[in-house]
Structure formats: C-alpha cells, structure tokens
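Note that this complex is displayed minus one protein chain, with the remaining chains in position.
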Amino acid sequence: MPDQRFFRCAGPLRLDEIATLTGSEIAPGGDSARLFHDVAPLDAAGAEHLSFLDNRKYRDAFRASKAGACIIHPDIKDQAPAGMALLLNKRPYRAYALAAQAFYPAGAPPGRVAPSAVIGEGARIAPDAVIEAHAVIGPGAEIGPGTWIEAGSYIGPGVKIGAGCRVGPQATVTHSLVGDHVRIYPGCRIGQDGFGFAPDPAGHVKVPQLGRVVIGDGVEIGANTTIDRGSGPDTEIGAGTWIDNLVQIGHNVKIGKGCIIVAQAGVSGSTSIGDYAVLAGQAGVAGHLKIGAGARIAAQSGVLRDVPAGEEQMGYPALPLRQFMRQIATLKKLTKKQ
Amino acid sequence: MPDQRFFRCAGPLRLDEIATLTGSEIAPGGDSARLFHDVAPLDAAGAEHLSFLDNRKYRDAFRASKAGACIIHPDIKDQAPAGMALLLNKRPYRAYALAAQAFYPAGAPPGRVAPSAVIGEGARIAPDAVIEAHAVIGPGAEIGPGTWIEAGSYIGPGVKIGAGCRVGPQATVTHSLVGDHVRIYPGCRIGQDGFGFAPDPAGHVKVPQLGRVVIGDGVEIGANTTIDRGSGPDTEIGAGTWIDNLVQIGHNVKIGKGCIIVAQAGVSGSTSIGDYAVLAGQAGVAGHLKIGAGARIAAQSGVLRDVPAGEEQMGYPALPLRQFMRQIATLKKLTKKQ
Partner (left out) sequence: MPDQRFFRCAGPLRLDEIATLTGSEIAPGGDSARLFHDVAPLDAAGAEHLSFLDNRKYRDAFRASKAGACIIHPDIKDQAPAGMALLLNKRPYRAYALAAQAFYPAGAPPGRVAPSAVIGEGARIAPDAVIEAHAVIGPGAEIGPGTWIEAGSYIGPGVKIGAGCRVGPQATVTHSLVGDHVRIYPGCRIGQDGFGFAPDPAGHVKVPQLGRVVIGDGVEIGANTTIDRGSGPDTEIGAGTWIDNLVQIGHNVKIGKGCIIVAQAGVSGSTSIGDYAVLAGQAGVAGHLKIGAGARIAAQSGVLRDVPAGEEQMGYPALPLRQFMRQIATLKKLTKKQ
C-alpha cells in the first residue's frame, strides 16, 4: 500500500521467513509456506498482508482485522479472528519493525561517484560507496564501504565516516569521526565551532574550538540538528543514540549509549548525559551538568541541576516528577480558594 | 523606497487600479487617474506614495502623514489630512497587502533549466518552470507550470510539485505531493523519515517510514522548518496553512486549513490540528492529541491533552487562558503574603 512512487516492496516473504527474521514463533495452525506481499495496519490489511498489534487501544481493530498474518504478544493469541496466521513475539512492535525492514530494505543505490561531485585531494572513498550529485568531499576525508553521501552534502577535510552510513542530502560534517551505520539526516550541521568566546564589551574574543565530534555506531541524527565540535575535549555521541530534528548539542557534551533526544531539545556545553537517558521534545539542559543513566526529562522541561540516574523530572526549573505534580495540584487547589 | 538592489517596483499605478485590485472604495474627492509610484509607511510617505492605517496606535502618524493616498477603515475617514486621497476598506491591512503585491509582484524569472542542475531520468518539468544552479531533480519527479526551484534545492525521486510554487534555495523535498502556489523557504526539510523506532537497549530498531507528506494549495513553510513523512499514514498540511521558521512537524500529523504555526513551535507525531488553529512561537503539542478547529495556543505553552475547538490555552501543562491567568495571580498574591 505504500506509494510505489516512493517505496519499492521486496515481498513476497514466506511466513516462516518472517518468523525467523523477527524471532517469532508461528502459532499452531499457521502455514509456514504462506506468502505475504506487504505490511499494512490492522484496519487496512487484507489476506496478503502482515500486520501487528502492540497497543491495547487497538484490540477491537485486531478482532475485526482481515489481515492474513499478525504479530502479537502470546498472551492474546486466543482473541485472534479465525484464519489469521499468528506470529507470537513478546515485543511485537520491535518484531514488526524488523519485518517491515525486510519488506522495505533501506539499501543505497549501486556505488558510484556522480560526475558533479567534487572530491578533494587524498580523499579515500570505498569502491562501493555512493557520492551523489554536487556533494563535496574534502581533502583527506575517508568514506567507508557502502556509505551513501546524498546530493549536495559537504564532508570536510580529514573527516572519517565509517561503513554503511547515510548522510544528507545537504548535510555538513566537519572535524568529525563518525562510526558505522550512522544516519545523518538532511540539513544536519555537525562539527562547526562551538559557541566559545571570552565576553568583552570591546568585542567578544573568539576561543578557537580545537576538539572534534566523535559519533558511535548506529547513531541517528535528525534533520537540521546541530552538533558543535568540542573546544579542546571532544563532543561525543554514544553508540545507538537517536537524536530527532532541530536538536542543539553544544560543545564538549558527552551523550551515552542508546539515548533518545526528541525534537527541538537542547543540551548546553560540557554537560554529560548517561546511557539510555531520554530528553523529550523542547526540553533543555543547562551547561556543565551530569544527567544520570536512564534519567527521563519531560517535554519542555528545563534542567538547571544534576539529575540522578533513573529519575524522571518535569517543569522549570525541573523537579522530580511527583514533586512537580504535587505543585501543580497545590496551585490549582489554592487558586480555587481565592 | 525599498532598496533597488533587491526590489523592483512595478509602479506607477492609478488610484482606481489600486481601488479595484484591493476591493476598496475611493472616498469623495479622490482623483481616479492620480498616479502612485510606491508604497511607504505613514511617517515616511510623500505625495507619490500609498500608505495604510490599520492600528489605532498610529492615528497620530496618520493625521500628520504626507502620504498622497491611504487605505483606511471607513470609520475614520473624517480624520484624514487635507489633500490625502482615501481608499476605504474594512480590512485595511489586507487591502494594503494586495496593493503592495501589485507594486512588488513576486514572479519567477523566465523559465529555464540551469546548466549545472541535475535532472533525473523520467523527471517531467513544465516548460516554463525554473530550475536554478546546482538544483537536483530526482528520477520521475514532476515540477508544475511556473514553479521555481531555487539554487541547490533537492527534489527527491517521484516527488510531485504543483503549479506556481517556489522552493528554496537549498530546501529538500522527498516522498511528498505538493499542491499549487506553495512556498517552501530556504533550508526546509520535508519528507525525511519520522522518528520511528522500537526502543531496545540492544539497539533501537528502526521502523520503516512508509507514508508521505501531502501539502495542500497555498501553503507557506518557513526557513529550516522540518516536516517528517508519515510512518504508514501520511503527514498532511491543509490548504492555506502558514508555517514559520524552525518549526518541527512529526510524522502522521494532520494540520487543517488556514492554520498559523509560529516559529520554533513543534507538533509531535500523530497529533491532529483543526482548521484555523494557531500555535504561537515555541509552543509544543504532545503526540496523539486532537487540537480543535480555531484553538489558540500561547507562545511557549506545552499542550499535553486534547484542546476543544476555539479554546485559548497557555502555560505548561497548558490550561484554558483564564484559568492560567488566575493561577498566575494566585501565586503572585500568596508570594506577597509570605
């Protein structure tokens, strides 16, 4: 059902292929050899489609669905409509993601360097890398195997980009070392000078920014997001961290592994964020702070102090969630009394 | 008076031409054939200029103005200085906008494809479209009549852009269907993957984003704004909606007709916003919500629940305006007592 102008389906896939690649179990009665041609949501799926149920809100849609196959949690297999093949998995959304990746593989086009691309002296480009139209690769840069530099992107001198990455279109990456399987979205700005200067009424004096940006494997960085390089130490983004659009990461920030940073959030310079922490949309964290592993900062909240590991905070200045909620309730109650 | 390096005036225009194109009435005594050479603000205008009054704050400037002609509300025509030609209109600012458009028409340069542009196989470009230097048009894309793709913009494979649009410079549009008379500003990112993944400590698993962005006629989308494509359903922007700079629109969001979304606001995934709603600057709306038609969200406010049609909300979490104001007042009063 996806628009064929934009998406090419690699189906059909056999039920047992799908089971294997998603780590699911075929419920009794399922025909291993049955072919499925596409993925579809529960309410739109037909006999040739694979669907999934991950959220209780959609149980009615599940019971009424005409999907040929469905990935579900084992606990609800008894509620399935007759004739639906079931793939049992304790994390159905994750399994669906893997299946959908198989139906719609994300591969780059075959390796080539567009004639209009400009390649600097001494740049090393893996033979199967793709460099699209009007891209510019600086002198001495390295582009790893299978990496795809989209149209108009700029990779600065000496930058190293690993294997299986995708950059752009129209992203800029300078002063950076980028791992494998990193995805940098359109308009991203990575590696420019941080906001470092000695304030002076006679003219703020720029402090040369002599660090880099070091990005781990499997990182995603959203459209028009900005990540400044370090001032001396590096700015670091840990493996598997996902960053959404229009996020600002200041110089010298250290972000751990597997973090989730939602759109328009901002992290000021020299702050560190522990593994698996979450910053919701438009959240802000002041500079030189430590946000513990697994901490969760609510949308639009503003963090002005260190946050202990695992703690959820909300508000401005941000407070532990329960405390924030009690303050909200207190103000509401006192207002009614006035 | 506009700087002639940047703006070319199409004047002079006759008073009656201006009256016709703005839907205004010439007040008694006005000379229909009198020529006006340019527009100007009340305090700077001379005898050859057209000006307007839309705001009570500027009545003194109006009374002292030397403008040759002025667009005003009929109610205040008796306050005009002697000798000023008056164009009477109940919406003077709208009428001024139409007149200024006539003095400074926004037309594209004559149709041509720059030699450095790269046009993909099977792309269909209307004969009078303009494709500027270093633009890239993907295979199978369609560019409608009179549409102007500015320097360095990227139109992805299969994208359809209607008639009379203007895109860029340096915007990217992929996986999208764009209506007529749409204006996409520099650095806009439209159609990239939404922020969709199944969280997993072993590595978040990407969910292929299989929808599109569908943009109605007459939409404006500001500089460096980001609009992600749908995950399966489409992301939709209704006809006549105006979006300012640095706005984030998540995947699957549905925005109605004629909405106004001010700079740095953000709308999280799968939220719907009714016709003519307004989000002020830096406002945020959480995901999976319904914002009713004509609702108004104040600047920097954070919406965490559905908002009824026509309601004005403010604060974080956002509350109906009056309730927010009462809370502010209560806290102020209680603080004084402490």
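Note that the chains take the letters A and B in the order they are written out, and that residue 1 is the start of every chain.
FYI, contacts are C-beta pairs under 8 Å (C-beta built on N, C-alpha and C of every residue); 3 or more make two chains touch, one makes a residue touch a chain.
Since we're looking at a predicted model, the values are computed, not measured.
Of the options A:Thr241, A:Ser268 or A:Gln313, the residue whose C-beta touches the omitted chain is A:Ser268.
Among the residues A:Ala45, A:Ala95, A:Ile184 or A:Leu246, only A:Leu246 touches the chain that is left out of the figure. The hidden chain makes contact, of the residues A:Leu35, A:Ala64, A:Ala106 or A:Val205, with A:Val205.
Taking the complete complex into account, A:Pro157 is the one of A:Gly111, A:Pro157, A:Gly292 or A:Pro308 that touches the chain left out. Checked against the full complex, the one of B:Ala61, B:Val113 or B:Ala223 touching the unshown chain is B:Ala223. Residues of chain B that touch the chain left out of view are 1-3, 5-7, 39-41, 91, 93-94, 96-98, 100-101, 103-104, 106, 114, 116, 132-134, 150-152, 169-170, 185-187, 218, 220, 222-224, 240, 242, 244-246, 258, 260, 262-264, 276, 281-282, 299-300, 315-316, 328, 331-332, 334-335, 338. Interface with the hidden chain, as seen from chain A, comprises residues 116, 118, 134, 136, 140, 152, 154, 156-158, 160, 170, 172, 174-175, 187, 189, 192-193, 195, 197-201, 203-208, 210-212, 224, 226, 228, 232-233, 246, 248, 250, 264, 266, 268, 282, 284, 286, 300, 302, 304, 316-317, 323, 326-327, 329-331, 333-334.
As a working rule, only the chains that are shown with their structure count from here on.
Distance between chain A and chain B, defined via averaged C-alpha coordinates, is recorded as 29 Å.
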